[in-house]
Each structure stands twice: as structure tokens, then as C-alpha cells.
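Apart from one protein chain that is not included, each protein chain of the complex appears where it belongs.
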Amino acid sequence: MPQERVDETGLPMDIQGFPEHLLTGYRNFMSGRFNEQQQRYKTLAESGQKPKTMVIACCDSRAAPETIFDSGPGELFVVRNVANMMPPYEPDGHYHSTSAALEFAVQSLRVTNIVVMGHGRCGGIKAALDPDAEPLSPGDFIGRWMNLLKPAAEQIQSNDVMTQAERQRALERVSIRNSIANLRTFPCVNILESKGKLRLHGAWFDISTGELWVMDAKTGDFSRPGM
Amino acid sequence: MPQERVDETGLPMDIQGFPEHLLTGYRNFMSGRFNEQQQRYKTLAESGQKPKTMVIACCDSRAAPETIFDSGPGELFVVRNVANMMPPYEPDGHYHSTSAALEFAVQSLRVTNIVVMGHGRCGGIKAALDPDAEPLSPGDFIGRWMNLLKPAAEQIQSNDVMTQAERQRALERVSIRNSIANLRTFPCVNILESKGKLRLHGAWFDISTGELWVMDAKTGDFSRPGM
Amino acid sequence: MPQERVDETGLPMDIQGFPEHLLTGYRNFMSGRFNEQQQRYKTLAESGQKPKTMVIACCDSRAAPETIFDSGPGELFVVRNVANMMPPYEPDGHYHSTSAALEFAVQSLRVTNIVVMGHGRCGGIKAALDPDAEPLSPGDFIGRWMNLLKPAAEQIQSNDVMTQAERQRALERVSIRNSIANLRTFPCVNILESKGKLRLHGAWFDISTGELWVMDAKTGDFSRPGM
Partner (left out) sequence: MPQERVDETGLPMDIQGFPEHLLTGYRNFMSGRFNEQQQRYKTLAESGQKPKTMVIACCDSRAAPETIFDSGPGELFVVRNVANMMPPYEPDGHYHSTSAALEFAVQSLRVTNIVVMGHGRCGGIKAALDPDAEPLSPGDFIGRWMNLLKPAAEQIQSNDVMTQAERQRALERVSIRNSIANLRTFPCVNILESKGKLRLHGAWFDISTGELWVMDAKTGDFSRPGM
């Protein structure tokens, strides 16, 4: 049994140092997947990434796209923010994290698919539906970020014949369609989609059951694909 | 041989539909990891996520944190944007994707670790070091986003005794330290860190060799942890 | 117990004499390696040295080329000076220690490889990066010798986004490339290299981890060779 490492102040290193669970996981990765796919990583490093698919997903710890789609290195270019949202085209000179990622994926990497991927029990969506939600901090960053969904959230919240769970699931799916509509406000997306060179998709993952629901591009409805 | 799927207009689904490689991966996930961890997913759905660690990572398809840290569901709350950047505290009423995720992770989920994770051969960093880079689109979202690193990028770019690869690696690491410094401009981070309730970490992943380099919290230098 | 040795004036030899640790090491050499390789030493003495490789290395006590490359007698022709530097071609009639060694190795011994070998935590490089360094003595020999790197050192030193350790490592590698560039200012090196009869290499040794990094002849970048 190794001696507990402490820093000069006496704090154990497992508190102060790099999280041990990450180092343990990294060692598993190295002896497992990396060991098996060394050549693939080397080639991906040397020739650059060429993913065909961009995924806009949520930060939620239970909904990692690479896990759900069992993806290997080089397959998915992934943006993750709270509630997997794509803001509208706003060429105003401010920093736009998600728009920058979109631009890079479409114009530089030339992805041919963009998947907006939502999931059940999303904390951001829940906050958007709570009229009494207090700002989490004076900056109220979550409140302002969820304003992207405000018109839809207000409509759904005012609906008193659906249950709370039904309202939440409804807004989770509205949010996906909203992001897809916002994607189309970007000229580069609009042009490439009209030429058939880029396809937009929606998906929704149920953490509890593992079900994946896929959006029908024409109707916007979600259904489960055949297995 | 599966029957060709067509939609109601008669278009084959393999043209119109959801990317097949994602569906194939999803089926692997369901028969593999989900099948083994059904109870964990169910519990995580019902009791909510309680990740202890937030990771700020890059969108790059070769550097998924869940893969590199071999993480299971519920472990990592993950923001991904181009070049794994944390912008500074700007409570100005605009949409701030990354700041919203930070606020949610720190104030709502109460994570105790934040890891800024960079990687080698980052396309965003490369763009930041290219003085002749043309905007990828009229909105120039990547150009504006990478402005977050502009002062550092200009310093490093003007150094003509380092090779291009050395300049790139230098900026990749500067970017991690820059993000950590920006994290500390958020009052909630600053306060919790000073109380010892939140720790900030840097890490850098070498796609080609699989090496993980971890930042020394005191000096900002990167070194490889013992295996 | 050995009798105390005294010289003719009666002073004990252990004060006046040759360092005991060297005599002890020499006895180990004689009973070990020399004993095993007597014939090789005899042949090398009689037929002369014919090393194929010249190494330009640092004086540092932790980075002896014969140790790191596990080399036997006759293998490496080794110049060592502070910070493993090759000055430029200056046929001015002054004493040029390193240039004389180069001339001997290339023109008389006809080596086919020259390796410039740097290492981490080099005291000379550290001095070159310290703007407040006082001369070590009125002659300021170290200061003047490190002037060979002055333009590069000033560029790197002025970079305030890299850590001190990163600046040091950067200059350690710049110094290797600088020496290789200076080697090419010697007509004999230039001509033989262009004919494919002489090859120039760079290497960098990490004292702490034992890692050897080898320079790519085309890009000047350093990477670890496969083991």
C-alpha cells in the first residue's frame, strides 16, 4: 500500500493534487483503448481530424455523445453547453463560443451532418420552466443563457393541463427544434443544406431507459428507430 | 438483408435519415455498456447527476474527456468549445454559454474540481497563431472567439526562433493557464477556491502518443504523472 | 587498515593528494570494464581511434554522452562546453576550442555524424535567460560565451506568458538548432553534408525522467523515438 502523499502544508495529495479518479481512468484508457488503437491515434494526429459529424450536446454528466454513440477517436466533433443550445446568427463582434464551433465544423472541417442532441431530466430545461428560479449568482449566467428558450418556455409553463414531467419533456424537444431553426439562420448552414451537402438532425436520449429518440426531419416529431 | 427504409415521400431513409454510423454505435452502446450498467443509469436518472468534476475541453473529435479518462455516466460535467477556453467574468446581459455552464456546475452541482483540458494539434490554437488566417465566414466567429487569446498569441507568434510546432504547443499550454486565470475572475470560483472547496486543474493530452501532461498548480508547468 | 600516506614533507596524501573518489572509481574501471575489454583498448591504442560520431555536449555532470548512450571506448568523439554550443565559422586567427575539435573530427577522423546534445535544467541556458545575472568574475567569461545565444535568449526572455521552465526548455532546444546552423557555416561541414557524407543531428536529454528527445532534421522539432 503506497504511502499517502501530502503537500508541504500537510494536505493529502488526493485532495490537493490532480483528481485520482481521473488518473486511474487515464491509466485504464492507456492500457485499454489507446493500446489497441495506437496506430489510429498516431494517424489522426498526423493527418488531422476529419469527422463527418458535429454534435451539439448538453454538459450533463449522464449524456456524453461518445458514450451513447460508442464513438471512437476522430468520429464526432462535439460542442457541449447547458441544454444543447444553438444560438441564432449574431455577427456582432462579441465572443460566441457555440457559433465559433459551428463555423469551424462547417467551414473548415466540412462536416456533412449536425446532430442536436437533447436528453431527459435536463437541469437547464428545468430551470427555464421554473418561474421562481432565483439567479444562481449575481451574474445570472444560467438565467440569461436560458433566455434563448424564453418564448417557448413561457408558453409551455403556462400550460396547466400537462404535468410537470410532460412540460419538461416537451420543452426538451422544443429546444432541439429551436436549435435546428437557429442553425438555419447561419448563411453557411443554410446554403450547404440547400445544396444537399449538409444535413441537420435531432435526437433525444432517455437517461433512465437508454432509449434514443430520433427527430423526423420533416415533421419534427421524435420516434424510436428500429433496432 | 434489411429492407430499404423509405419515408412517406418515397425517399430512401439512408439518404434522408439519421446517420447510420451513429445508430450502429448506439446499438453497440445498448447491448454493451448500457446493458451492463442499467441500474446505474436508472439511479442517475432518478436521483439526478452529482458529478464532482467539471471539465472544460475542446470540441476536437480526438480528445473526448470521457474517452481519455475512461469515465462512466455521472462522473464528468463537460463543457466543450473550440480550444477549451474559459472567457473572463462579463456580467453584461449577453448570452455566455461557457459562463452559464460554469455557474451551473459550481453553484448548482457544487463540483469540487474543475479541469481545463487542452490537447495537441488544436485547430483553434493553430488559427490563433496564423497571422494570415482569413475569416472562415463573414461573421468571423472563430476569429473573434480566438481573440480571447490574442495578446498571448501575438507574443508567441512573433518568436521566430521556436518552430511552428513549438509555438503551437506553447500556446496550447498558455491557453490552459489563461482559462484558469479567467476562472478566478468569477466571484463564486474565487470564493470557493479560497475556502478550499473548489480546486482548479490543468491537463494537456497528446493525441499522437496518448501522453497526459498535468499542470503544477503552483508553477503552471506541465509534467507527466507517474503511471 | 591502510597506512596513512604522506609525501616527502610529511603532509598526509589524503589532504594533498589526488581525489580519492577518482582513484576508487579508477580501480573499479580496471577490475571491471578494462579487464573485460583489454584487447579492445589495445587494438584502439595501436590502430588509432576511428569514431563515426562526434558529439557536442554540455559540461554538466548529469549529462555525460558516454553514459546516456552506453558507449564503449572508441565510439564517440566528444566536445563538451557550457550549453553544448557550436560557435559560427570565424577564421580570425584566435584560439577556437570547439572549432578546432570540429575540424579534427571532420577533416582528420572523417566522422559521418555530428550530434549536438542538449539537456534539461542547463545552468548556462538559465544564466542566458536571467537579465539580472551578475558576471561571475571580472572577466565575465560565461556572460560572453552565452552571448552566442543572445538574440534568441532575448526573444524568449521577453515572453511573459510562458513559465520560466517553459522558456528554459525552449531556449535549450533553440540552442541545439542554433549550433546546428552554426555547424553549417563551416565550409567543410557544408560541403560534406551536401554530398551526403556527413549528417547533423540534435538530441535533448531530460535528466529528471531520462527521456531522450531527438530532433527532426527537416522541421527542427523534437520528439521521443520509439523504444
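So that you can tell them apart, the chains are marked A, B and C in the order they are listed, and the count of residues begins at 1 in each.
The rule we apply is simple: a residue touches a chain if its C-beta (ideal position, glycine included) is under 8 Å from a C-beta of that chain, and two chains touch if they have at least 3 such contacts.
In this text, all values refer to a predicted model and were calculated from it rather than measured experimentally.
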Chains still shown that are in contact with the chain withheld from the display: C
Sites on chain C contacted by the missing partner chain, in the whole complex: 7, 9, 16, 18-19, 21-23, 25-30, 32-34, 38, 41-42, 44-46, 48-49, 51-53, 59-62, 64, 66-71, 73-82, 85, 87, 89, 91, 93-105, 107-109, 113, 115, 120-121, 123-124, 136-142, 144-148, 186-188, 199, 201, 203, 206-208, 210, 212, 214, 217, 225, 227
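Here is the rule we use: only the chains that are shown with their structure count from here on.
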Topology of the chain contact graph, where touching chains are joined (line, ring, star, complete, other): line
Magnitude of the superposing rotation for chain B and chain C (Cα, nearest 5°): 180
Distance between chain centroids, defined by C-alpha means - chain A, chain B (Å): 11
Chain B-chain C separation of Cα centroids, rounded to whole Å: 43
Chain centre separation in whole Å, for chain C relative to chain A (CA means): 53
Per-residue multi-chain contacts in chain C, two or more chains: none
